[in-house]
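Here you go, one structure.
One protein chain omitted, others in place.
Our next item is chain A:
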Amino acid sequence: MSVDVKTVKRVARLARIAVSEEDAERMTGELNAILGFVEQLNEVDVSGVEPMTSVTPMDMKKRRDVVTDGNKAADIVANAPATEENFFLVPKVVE
């Protein structure tokens, strides 16, 4: 499979990365080189093989459903580019 410039722009939109016409052209070539490289996976017979879901065979750890952390609002917003009274500030999203 290969991608065209239109697909690259659609994927960039999905990934929320602004791309110029020039970027999209360049990325199309790069992505096709990578997609061409991974194409060889199609020759592997995977009939009856389960996809990997856990690298190490183990049960997922569970913890008790209790509050173990919190009251750190100031820490959480400390690195934000724009805040007001422990809220993150973003451009207006609701008219």
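Keep this in mind: a residue touches a chain if its C-beta (ideal position, glycine included) is under 8 Å from a C-beta of that chain, and two chains touch if they have at least 3 such contacts; residues count from 1.
Keep in mind that, in the parts below, contacts and distances are computed from a predicted model.
For the chain that is left out, the UniProt protein name among "phosphoenolpyruvate--glycerone phosphotransferase", "Imidazole glycerol phosphate synthase subunit HisH", "NADH-quinone oxidoreductase subunit NuoF" or "Glutamyl-tRNA(Gln) amidotransferase subunit A" is "Glutamyl-tRNA(Gln) amidotransferase subunit A". Touch with the hidden chain on the side of chain A covers residues 1, 3, 7-8, 11-19, 27, 30-31, 33-35, 37-42, 44, 46, 49-53, 55-56, 58, 60-61, 63, 72, 75-76, 78-82, 88, 90-93.
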